[in-house]
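Presented below is the structure to which this report refers.
With one protein chain withheld, the remaining protein chains of the complex are depicted in position.
Showing chain A:
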Amino acid sequence: MPAGTLYRGREGMWSWVAHRVTGVLIFFFLFVHVLDTALVRVSPEAYDNVVATYKTPIVNVMEYGLVAAILFHALNGLRVIAVDFWSKGPKYQKQLLWTVVGVWVVLMAGAFYPVLQHTLRTLFGS
């Protein structure tokens, strides 16, 4: 580790980094998402046109990525709350992070087909 740094690595720092990165990505998506939804005030065609983009395979995969980012940010956010408000939170912060990762993996596996079913159906038949 370089001398004179406050960064300590391991679970504590990397979860903080991931929380920042996912948070910024989600915020940028939210900005775009409000703009695309505002097209319902222009015309049904304008809205359906832009929603067609959301149904292309590449963007559908990005939606799975969005779910991944939001799920991590949500679960790790609950961990941050536990660390801040639960008296034993700081002591168990590492175990809490691995619980977050475990729940995240299970939920991501469960969301795989529901989120990507549109692409799977269009690419591999009915």
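Here, a contact is a pair of C-beta atoms (placed from the backbone, for glycine too) under 8 Å apart; a residue touches a chain by one contact, two chains touch by 3 or more; residues count from 1.
As a convention for this text, contacts and distances are computed from a predicted model.
Undergrad: Choose one: "Succinate dehydrogenase", "Aspartate carbamoyltransferase", "Peptide ABC transporter ATP-binding protein" or "Ubiquinone biosynthesis protein UbiU". The correct choice is the protein name in UniProt for the chain not shown.
TA: The chain we cannot see is recorded in UniProt as "Succinate dehydrogenase".
Undergrad: Consider the whole complex, including the chain that is not shown, and state which of A:M13, A:I81, A:V105 or A:L123 touches that chain.
TA: A:I81
Undergrad: Where does chain A touch the missing chain, residue by residue?
TA: With respect to the unshown chain, the touching residues of chain A are 20, 23-24, 26-27, 30-31, 34-35, 37-38, 40-41, 43-44, 47-48, 51, 54-55, 60, 63, 67, 70-71, 74, 77-78, 80-81, 84-85, 111, 114-118, 121.
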